[in-house]
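Heads up: the structure comes next, in structure tokens.
Take a look at subunit A:
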Amino acid sequence: MTELSTLLSGLPGVDRVGADQRAATLATRSIKTTAKAWAIDLAIRMVDLTTLEGADTPGKVRTLCAKARSPEPSDASCPSVAAVCVYPSMVPVAAEALKGSRVHLASVATAFPSGQAPLDVKLDDTRAAVAAGADEIDMVINRGAFLSGDVDRVFDEIVAVKEACGKAHLKVILETGELATYDNVRRASWLAMKAGADFIKTSTGKISPAATLPVTMLMLEAVRDFREATGRQIGVKPAGGIRTTKDAMKYLVVVNETAGPDWLDPDWFRFGASSLLNDLLMQRQKLTTGHYSGPDYVTVD
Partner candidate 1 sequence: MSNQPDPVRLSVRKTYKLYVGGKFPRSESGRSYEVTGSDGATLANASRGSRKDVRDAVVAARKAQSGWAGATAYLRGQILYRVAEMLEGRRAQFVDELRQADGVTKKTAESYVDTAIDRWVWYAGWADKVPQVLGGGNPVAGPYFNLSSPEPTGVVGVVAPQKGPLLGLVSVIAPAIVTGNTVVVLASETKPLPAVTLGEVLATSDLPGGVVNILTGYTAEMAPHLASHADVNGVDLTGVEDDELARSLEVAAAGNLKRVYRPGAAAEDWLAEPGIKRLRAWTETKTVWHPAAV
Partner candidate 2 sequence: MSIFEYAPAPESRDIVDIKPSYGLFVNGEWTDGKGEAFKTINPATEETLAEVACATDADVDDAVAAARAAYDKVWGPMPGRERAKYLYRIARIIQERGRELAVLESLDNGKPIRESRDVDIPLVAAHFFYYAGWADKLGYAGLGPDPRPLGVAGQVIPWNFPLLMLAWKIAPALACGNTVVLKPAETTPLTALLFAEICRQADLPPGVVNILTGAGETGAALVNHPDVNKVAFTGSTEVGRRIAESIAGTRKKLTLELGGKAANIVFDDAAIDQAVEGVVNGIFFNQGHVCCAGSRLLLQESVAEDFLARLRRRMGTLRVGDPLDKNTDVGAINSAEQLARIRELSEIGEAEGGERYTAPCELPERGFWFAPTIFTGVSQSHRIAREEIFGPVLSVLTFRTPDEAIAKANNTPYGLSAGVWTEKGSRILWMADRLRAGVVWANTFNKFDPTSPFGGYKESGYGREGGRHGLEAYLDV
């Protein structure tokens, strides 16, 4: 055991049944009318509109960026999203397409999604993305090292990637679905925060389970406690599996009642999602028109 591994295993445990129940109770909050309208717009502003497919092309990425800038062309009151999230090879195209907008450009890096590559390859990946114009980097932690107990290696890699980011802000993906236990999620959260993460992120979205309400709640508890202990505020991003407005509302409630209102801002909370945006737009339309909308009334990206 190293000093770091001793510290991490001394963190308070998590009772899974209790945590799941707390999240489930928060999910029963009913968000209506004015609160719902405010929350939908906030959720839109928190979306990292994502495409991470082998089949991504410049055309696809340009369409996505146009949507990110102006999700609802017929309604100027609709806000734009927080960021676009793409593979490093697509960053130049996205940078061009987002020029002049306030939408951030996030790139995954470090041999996303598996992270199974030599460290120097992962660092080159990062540097290339930043050089091409990404102002946010979403890295993956080394799960193999974590699960085999080599937490110092996980820590050192995050520190190195943070350095390679330069001015870009760093989100650290824990891939909670592979960490399996809530105790591991707590330990990985603290490890990432101590190593310099600006955001901790649940998942790559490439495996199941991706983001869940209880896991996100756990990570919000971690950032809350970390700020209390150190004074530094860190953001949280659940990613993958968040498809409906109803889901998004539940997450915002969890943010509100766990970490608190300070995190109800795109600078401190993001949704890693793709299809969520259209459902938010349809719900937004319903609030203005009074009737249910349909897929013909939102754009395909």
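A word on the picks: all candidates are chains of the complex that A comes from, given by their letters.
Definition applied: a residue touches a chain if its C-beta (ideal position, glycine included) is under 8 Å from a C-beta of that chain, and two chains touch if they have at least 3 such contacts; residues count from 1.
Bear in mind the structure is a predicted one, so any value in this text is a computation, not a measurement.
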{"item": "Complex member touching subunit A, one of 1 or 2", "value": "2"}
{"item": "Complex interface listing, subunit A residues touching candidate 2", "value": "12-15, 17-19, 21-22, 28-36, 38-39, 42, 221, 252-253, 256-257, 261-262, 264-265"}
